[in-house]
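So the structure is just underneath, and the comments pick up after that.
Only one protein chain is missing from this complex, and each of the others stays in its spot.
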Amino acid sequence: MSVTLLAARQARAVPALQAKGGIVVAGGTLAVADLNHGQGPGTLIIVDGLGLGRIEIKGRKVILGAMVTMAQIAHDRRLKFLHPVSQSIGGPAVRAMATIGGNLFAPAPYGDMAVALLALDAEVALHDGKALRKLPLENFLKQRGKYEKSLVVSVSFAMPEANSFRYVKAVRRKPVSASLVTIAAVLPRKAGKVKDARIAFGAMGPCALRARKSERALEGKALDASAIKEAADLAADGTAPADDAYATGWYRRQIAPIHLQRLLGA
Amino acid sequence: MIEYRKDYFSDARTDGLTEVGVTRQRSDVLGHVTGKTQYYADRHFAGLLHLKMVRSPHHHARIKSIDVSRALKVPGVVRVLTAKDVPQNIYTILCLIQVEPNDEPVLAFDKVRFKGEQIVAVLAESEQAALAGVAKVKVVYEELPAVFDVEEALKPGAPLVNEYHGRNWFTYEGHHCRRVRFGNVDEGFAAADHVIEEMYQSSPIEHAPTETTGCIVVPDQNERYTCYSNTQALYFTLDNSALILNSPFHKLRLVGGTVGGGFGGKVDVITEPIAFLAAMLTRRPVKYEYSRAEEMQVSSPRAAERIYIKDGVAKDGRILARQVRLYVDAGAYSRHSPYGTTKAAAHMPGPYTIPNVWVDCHCVYTNRTPSSAMRGFGVTIGDFALEVQMDKLARLIGMDPMEFRILNAYRDGDMKAHQKEVDGAALVECVQAASDLANWPIAGRYRAMSSQKREG
Partner (left out) sequence: MTKVPVQFTLNGREQNEFVDSGSTLLAALRDKLGLYGTKAGCHQGTCGACTVIIDGSPQLSCLTLAERCAGKSVTTLEGLTGNGALHPLQQAFMEGFAAQCGFCTPGMILAAKSLLDRNPSPSRDDVIDAISGNICRCTGYDPIINAILTAAEQLRGARKSA
């Protein structure tokens, strides 16, 4: 039952360690809890020395290193639009530890930052041991089991237009708790009409997912009551959220359209 | 803000109170804020073994076989305990106050009756090793149909939960429930202007103390053992452990102390007898502490209840008859629920004087986590039901809910349904004072009423 910590010196070395059963401990808020409950592997891979804790903003492009914490985001004035998201995750201690990379792997109802990043159409950079690859976050999330043996290096996205990003997380206990349903939306507009809206849901399936039917219902329309109603009515379509200690799947399907309606109408 | 209204009952008692109304600091608070307060786990013992439990994944199942051989091969695992190791393999929580039969094995052997029931204890050098050992114990089950609803459980043909009772209810002096009979409810209903029946129910409520349930048992000199526990019931624990272990009482020593939150959740004496046994058999200090998940799942919650209340009320506001059928979901085992059910019966029909009362309170076994004590158990849920019912009745006859309560409130000298004379009642005055604070006007007639005598 002995556990070894390995501090990785290069990103490319990590996947080989993962292939041997090691796991990356980033913030550790999920990984160490598993370890405490006897579900840990023998090797813990520490990637503190790889410089993955930086936030870079070049023009409109934002690059968040995988080890960037929720607290770092909350303290970065340039990322003000993401503050409601980082602020909705855990208490201050969790936020000081929880990382972006870990959030991409967090099982529902966790993964609120991933919801926001999905609405932002983010791209994930990961190292599979041979090369650094980039892929859309949506593809990554859909098959994230497959990428467990890769090192997530960073996540990047284009800064959304002013006031086009919206976020809501419904919870039972204020100020913070695990999600009943999380919604992030980017609603760009051209001449008053919605163009290429992106809406993402959290806690409505095993990982964050796009609400494509609702997005289509808004396309080319003004954000008026009837368009919003139409989009909201389609919100829970095709979703199968889980029952957990916070809510039943049934309840989540009932409230998702209401929260989407309010978010779009805000 | 606390306000002391010493004008009430000033003729009936002297104002000699020296502590009530005075702010005093807690005697232990300096320890709390400096981290010096010692909780049971704030101790170090060389050679401490950790105990982790193999628990039932099923709500109701027959145990076909238990194989511990692979667990014993896990590095760090020192030994395991099964039912065979327990001298008297039955919990005896209330037998010393004559609440019997004992109905819960310490370690399950033939059957499991709720999800999370303990079957095999694994002792190891570290928590990780103990958990690894738990994962290697192989128990073969044959699943049985389970029942989760109190009324379903009472129907003929329901799965039998607890063979120690032979039926899915606790028997009170030969009766299938705890009963109260006073006057004649049929006559009361016949004389009433309105009769309504409503149903109320609640879910189990977990205490969720911040410190989970646990204890450490340490072998002392002369075959004696000391148990450091966060139990709320030190002497219960001593008695029960001695009975289960077939041990003279003087061999066991219990050290209590500051409890990190209990609320009634730490009176069930579940961990200590097993930890004592483990320390005796290994001659090493043993710690048995619930994980957070165990605390939430297997420590007993407040019982779920279902309550039917049927009332007959006269137009002038007097309640003429109240019939109550109350079901306490004890879960798979008694623990403190038979006692809580008796409290529920004694609490009906609430703090009101009603001439005709009929109460049946059932303590029912289901395949849910055994329920037990929690702050005012047996009465709190009943109070919720009764007071919602009072509001409904007031609305039904178009009366102010405060005045309706004052009118029906019991007064000194009234006879309660369970044949105890009321003494020291203060409900009339409490409702009057609450109305004042809430700026809720009440009519002069009700303002003039008193708990000390019934108006003519």
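Details
In this document, chain identifiers A and B correspond to the written order of the chains, with residue numbering beginning at 1 in each.
Definition applied: contacts are C-beta pairs under 8 Å (C-beta built on N, C-alpha and C of every residue); 3 or more make two chains touch, one makes a residue touch a chain.
On a predicted model such as this, the values are computed, not experimentally measured, just so you know.
The residue from B:Tyr39, B:Phe148, B:Tyr200 or B:Tyr308 that touches the chain not shown here is B:Tyr39.
In the complete complex, the residue from B:Pro204, B:Gly260 or B:Gly376 that touches the missing chain is B:Gly260. Only one of the listed residues, A:Ala33, A:Ile57, A:Ala225 or A:Ile258, touches the absent chain: A:Ala33. The chain not shown here touches chain A at positions 1-5, 25, 27-29, 32-33, 35-37, 40, 44, 46, 48, 71, 87, 90-94, 96-97, 175-176. Touching residues on chain B toward the chain that is not drawn are 25-26, 28-39, 41-44, 126, 207-212, 258-263, 291-292.
Definition applied: only the chains that are shown with their structure count from here on.
Of all residues in chain B, only 74-76, 126-129, 131-132, 134-135, 291, 293 touch chain A in the complex they form. Only residues 1, 37-38, 40 of chain A touch chain B when the two sit together in their complex.
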